[in-house]
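To start, the structure itself, in structure tokens.
Note that one protein chain is taken out, while the other chains of the complex remain in position.
Naming follows writing order (A and B), and every chain is counted from residue 1.
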Amino acid sequence: MQVTAIDKKAQQKRAKRKEQLLAFVLISPYFIIFVLFTVIPFVMGFVFSFMQYNPYMPEQNEFIGLDNFIEVFDPSDPISQRFWGSFSTMLAFCAVNTPLAILVPLGLAYLLNMHPPGFKIFRAIIYLPCVISVTINGIIFGNMFAGSSSGLINAWFGTEIKWLSGLPWENDFLRWFVILLANVWTCGGNFVILAAALRDVPKSLNEACEMDGGNRWTRFLYVTLPSIKPAVSICLFNSLIANLNLYGGPYVLNEIDNESLLVTPMMFIQNFLMGGVAYARQTGYLCAAAIVFGAIVIILSSIERKAMDGRKKRTKYTEEYAVARGNSYMIAKEEKDDAKEA
Amino acid sequence: MTQKRRKTKSERTRRKEKIVSFVCLLVISVIWSIPLLYMVGSSFKSDLDLQLHPEKLFPSSWDEWTLKHYAGFLVRGGQVDNMPIWMLNSLWSTAASIVVTVVFDLITAYALVFLKFKGRDSIIRFLFLWMAVPGVIGTAPGFVIFSQIRNALDLSSAGTYLYIYFWLIIPSGTGIFNMLLMRNFFRSIPPDIVDSAKSDGAGHRVIFRRLVCPLARSTILLIVLFTFTGSWNNLAWPQLLLSGESSYWQTVTVALTGYTGGASWGQVGVSMATSVFSLIPIIIIFIITQNKMIDGIASTGLKG
Partner (left out) sequence: MKKKFVSVLLAGVLSAASLGVFAACGGGSDGPITTGELKKDENGNVIFENVEIVCNTVVSGTDKDAFEQIVQQFNIEHRGEITVHSESIGDGTFETSVPQRISNNSNAPDLIMAHQKVLKSFENNDLLQPFDEVMELSGIEIDMEDYAEGLAQYSSLGEGDSLYAVPVDAQSMIVYYNKAKLEELGGKLPETRAELITLLQNAKDEYGSGFWPIAWATGNDYFARYVFPTAVLQNGGELFDTESLYAEWAEGENEDAFKDAIGSIRELIYDKNFAQYGRESVLEEYLSDNFLFYLTLPWSNNEHLSAYADEKGINVSEVSDYLGATSLSGWFAMDAVDPSANVVFGDSHFFAMSKTVQDINQKAAILEFIRYFTQNAEIGTQWARAGHVSASKIVSESQTYQSDSIVSHYFIHFYPDLDDFRCMGLTPAFKEVQTNLNALFVSAVGKSSITDGTISSEILRCQEEVNAIVDFIK
């Protein structure tokens, strides 16, 4: 029986269609639920941003096009000023926190990679805080750093430093310090990723560098760092998104002295959108602000990903080099051992 | 005759490294655990002790240890309060969330990685983009849809309970982060293994069940931990849905907020006690899945 070319093509086409059908079936449960429960409410909110919308007084709702967005970008509107002000706070915090969120876990992972006894216990202890919810975090740190002498830290050092109070840009630094501390404490996720990445750095590369006369520092710079670049990239992405959306930490770590409740954009949005019925009339404007915020986050994170993908660092220490070096090293070692035994 | 061989230079540095890192990590771990110890210690301190001796991590003397804060939400009138019911609510809804999430993630990630179809890449990009979307916009509209369907359905009491929990469990299966985690892992499986299975005539179902799933064990454990933590700690949405309903229907996290509001006397003790209590299940899961899971993060975190 002859299998014609046409038959074969038809068969391939059928197989392909079957595969696509199967794929469709497999991804539909997830996507149906996703669309129903996540996308549709979001789209509704998206529509609200083009309206003067009050959920409690539907007869007052009307379509006003881009007015809300114009108001968000209006520099003379005091509320919008607050919105954009929160952006600068958040970016400043990001700039400080993100490096810390990578360097501290990197250092810890580096130490861990030296395999001290009991390293599994250390690993567990360092990782543990990141499964604790933000609210509990806030309760713990809030009470530890309470302003007067009844906070743990103040009681220990005999001071009365008001950690968590402060007007914006005055004593606020202390409060941001505490928030940073709380954030670093929960860096467990990044820590573990980096620890594993460090473990996977090929030993051969390290030895090759060592043979070239490299000390610990050059080894770190030219071998370790490039090898763990994918892991660092992931950690960076995660930390960036987390910081841009920063809400829980500053919200809980707040004391009465502090009026700068609206310090990150997410807090700004949450405070008014979920703040109760008094703000209901401005739902449209708030949705517009949230959309603008989301757009900016998307832009920032796309920039970040492009930046990490684009760079291809060339170093001397690639796999091939190590193999070549390693070979010569083995030969040299054998000669040495032979000489010893002789 | 064999003499004791002198340690090579790298062996000596390695031993020095171990000692140095041990000391450093020890110090760091002690400092790292202080907040947790503080939380546990304060939960056992009496109210007076908390206000008069804030510098002590643990109660000042043996008789100052008190279970009063725990008793506050565990016991009422000599009987065990609603905590077992709340625990049950939390446990079953969390377990259901885990099952839903894992199943969804497995099959969807499988399709996204191993099956070719048009639009696959745009879906992935769409998911990545969606991570940046502020979900807070959807909360109120989501509640509107919830209420409209609920009013249309006119359910019995048991039906309403299931309806509310349906809205808590099912949407939790659509977390993007977990999906991408699973996809990352699937992508890291060497394609030769799959190809050789295919050329042996294995259909997708067999590949899925016999090949991919067993390999994904550590990732699944990872997702189990994340989903457990997320679902157990979830406060805003369950609080909204369960607000005003019978208090028997609440989850642990929602119920415990009822004990920490209002009065300023004894606030610290009660909040610490409720925090410790709600952490216990998470710590248990953490201990069980710990080793496997951390290795899991390691391998999936790398690619892509």
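Just so it is clear, a residue touches a chain if its C-beta (ideal position, glycine included) is under 8 Å from a C-beta of that chain, and two chains touch if they have at least 3 such contacts.
Values in this document were obtained by computation on a predicted structure and should not be read as measured data.
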item	value
Sole contact to the chain not displayed, among B:Leu52, B:Ala71, B:Leu162 or B:Cys213	B:Leu52
Selected from A:Val35, A:Cys130 or A:Leu180 as touching the chain missing from the view	A:Val35
Candidates A:Met44, A:Met114 or A:Ile269 - the one touching the absent chain	A:Met44
Touching residue (missing chain; options A:His115, A:Lys229, A:Arg281 or A:Arg305)	A:Arg281
Those residues of chain A which, in the complete complex, touch the missing chain	17, 20, 24, 35, 39-40, 43-48, 51, 53-59, 61-63, 78-79, 82, 146-148, 150, 160, 162, 165, 167, 255-257, 259, 261, 274-282
Missing-partner contacts on chain B, residue numbers	47-48, 51-52, 117-119, 140-141, 143-148, 150-151, 239-240, 243-247, 257-266
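One rule holds for everything that comes next: only the chains that are shown with their structure count from here on.
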item	value
Inter-chain centre distance, chain A versus chain B - centres from mean C-alpha coordinates, in Å	17
In the complex, chain A residues that touch chain B	16, 19-20, 22-24, 26-27, 29-31, 33-34, 37-38, 40-42, 44-46, 48-49, 55, 108, 111-112, 114-129, 131-133, 135-136, 139-141, 143-144, 146, 149-152, 154-156, 185, 189, 192-193, 195-197, 199-200, 230-231, 234, 241, 244-245, 266, 269-270, 273-274, 283, 287, 290-291, 293-294, 297-298, 301
Chain B to chain A touching residues, read off their complex	14, 17-22, 24-26, 28-29, 32-33, 35-36, 38-39, 42, 51, 54-55, 57, 104-105, 107-108, 110-112, 115-118, 120, 123, 129-142, 144-145, 167, 170-171, 173-174, 179, 204, 225, 229, 233, 235-236, 268, 271-272, 275, 278-279, 282-283, 286, 290-291, 294-295, 297-299, 301-304
